[in-house]
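A single protein chain has been removed from this complex, and every other one stays in its place.
This part shows chain A:
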Amino acid sequence: MGLLSIIRKIKRKEKEMRILMVGLDNSGKTTIVLKINGEDTSVISPTLGFNIKTMTYNKYTLNIWDVGGQRTIRSYWRNYFEQTDGLVWVVDSSDLRRLDDCKFELHNILKEERLSGASLLILANKQDIQGALSPDEMAKVLNLDAMDKTRHWKIMGCSAYTGDGLLEGFDWLVQDIASRIYVLD
């Protein structure tokens, strides 16, 4: 992180974090966001553009950007990279056939310079489904160990359906971001 970005962080509204949620379509991004916000998840359409949720988490204000993952609109993801503190990559752990696609898109996005300072939380979602890959298996498949050593990252199994793992994942993310950007407090 260069001097400029440190100055930017200080200037920003205090205790605010910008979090970008991406991943293939159908992975469960919108469901996760609504679930952690305590909202009804019974009718969710595939996301055509994006949604923003502002929520208070511990003493922080999170601005969560949930962007649709259909192939046609993946090219819009780049519009949201700027000023991202935390990146949440959501993967459907039961969709084995599209794991290659998922890996490709993840690594594409990690090349992005504007995201190089962002903490990365990988949510191996849909753990409630029988036969879903475990987080360990998922880490191997996505070859996460090959990631740039300076990246702060964690993989977490979860289910937006039961809620398991979501808070644990976001706890880590928020703590990790806080320790990086609010160190100057």
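To be clear about the criterion, a contact is a pair of C-beta atoms (placed from the backbone, for glycine too) under 8 Å apart; a residue touches a chain by one contact, two chains touch by 3 or more; residues count from 1.
Here, contacts and distances are computed from a predicted model.
Note on the omitted subunit: UniProt lists it as "Tubulin-folding cofactor C like", one of the names in "Putative tRNA (cytidine(32)/guanosine(34)-2'-O)-methyltransferase", "Tubulin-folding cofactor C like", "SUMO-activating enzyme subunit" or "DNA primase large subunit".
When the full complex is taken into account, the listed residue touching the unshown chain is A:N143, out of A:N58, A:N143 or A:S179.
Touching the omitted chain from chain A are residues 25-26, 39, 42-46, 48-54, 65, 70-73, 76, 79, 82, 94-97, 99-100, 103-104, 107, 110-111, 126, 129-131, 133, 137, 141, 143, 146-148.
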